[in-house]
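Shown here: the complex without one of its protein chains, the others still in place.
For chain A:
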Amino acid sequence: MRNAITVCFRLKIDTLPKKNQTLSLKVVVSRSFADFTPQATFDIKKCDLHRLEEGPPLKAELTRDQGLQYYRTMQTVRRMELKADQLYKQKIIRGFCHLYDGQEACAAGIEASINPTDHLITAYRAHGYTYTRGVSIKEILAELTGRKGGVAKGKGGSMHMYAPHFYGGNGIVGAQVPLGAGIALACQYQGNNQLCVTLYGDGAANQGQLFESFNMAALWKLPCIFICENNKYGMGTSVERASASIDYYKRGDFIPGIRVDGMDVLCVREATKFAADHCRSGKGPIVMELQTYRYHGHSMSDPGVSYRTREEIQEVRTKSDPISMLKERMLSNNMASVEEFKEIDVDIRKQVEEAAQFATSDPEPPLEDLCNHIFYNNPPLEVRGTNPWSKLKSVS
């Protein structure tokens, strides 16, 4: 059905050069829906295990629909982050902007294996998760540009975006980890069979409050998946220079751990499924280390090449890009066509462009909003302005 529509569409395009027209017509007409492989099984890397007899499976099943969905998710995050890069360089986004491109398989893989009713919290490299947890590209970009249409009405910015069952976006390195353990406590307390995915980076892995959280989570068997996104650098400091042990999946000590290829969305998905089952069966917390990579520097103020080589970055791009890897897998298994991927790309580009349009044209929050939302469910109060005669109003 789809390809029939595609054929009609293609026939209408006379803007393409002649040879492409002919080529695409030829390719499209010769294929039909029944030609695509609906499902395939892929070998995935074995995970290193800590205090576990068995780990996630070595094979992952992928349906065509799932594959296209993961591709779409990852490509959307990729394009959204690159748009943010652009807007930042145009000074339309200010302050801190920590981009996620390269790490998309982590966010996509995790979301594919948990329920919308599960909970997730992360640190400041949060735009990808904000999207996978349900916030629109529009609301994310408008928050970055500080407009009233942003998910936090422009009050939060890059590091402080929230959604149901998504707790940000946290600026203080490591602080989100006890919070995540607390969310897991609430899940256990309420007996709702939900869990909390609590993310942190290789830099945060050395924060004391993590070990306090590990202790209490293990003691009380909290349904918490602690996930270290190890992208090899904490700001400008490589893991070797920061950590006496770089086996982050073992740092939970008495908590079982798995080390996962974070560039492979299927690996991430299977590992997170495994971890979720572990938590939901009442066994308590588990630690996952996702080995991943960020193409950008730590933030937009970091070119990202003073502490690593351009060759290294390029090598990851060519050999391990999560989006390319998935696409190649699907193409080589005849699960989708090049054109389909192109269509998805075009559509995403359009959506991101529209969102950016909104984010640059939506007005900034009104000054009347300055003092609002200090408290929740509170009667209006007066707030002192910059001088004694400035008495501002605050409503919840």
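Keep in mind that, in the parts below, a residue touches a chain if its C-beta (ideal position, glycine included) is under 8 Å from a C-beta of that chain, and two chains touch if they have at least 3 such contacts; residues count from 1.
The rule is short, and it goes like this: contacts and distances are computed from a predicted model.
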item: Chain left out of the displayed complex - its UniProt protein name, from "Superoxide dismutase", "Transport inhibitor response 1-like protein", "BHLH domain-containing protein" or "Pyruvate dehydrogenase E1 component subunit beta"; value: "Pyruvate dehydrogenase E1 component subunit beta"
item: Residue in contact with the excluded chain [from A:Ala152, A:Ile225, A:Val239 or A:Ile258]; value: A:Ala152
item: Full-complex contact with the absent chain, from A:Gln86, A:Ser245, A:Ser324 or A:Ser396; value: A:Ser396
item: Where the unshown chain meets chain A, residue by residue; value: 119, 121, 151-156, 160, 162-163, 167-168, 170-172, 175, 177-187, 189-190, 196, 208-209, 212-213, 215-216, 219-220, 372-378, 381, 383, 388, 396
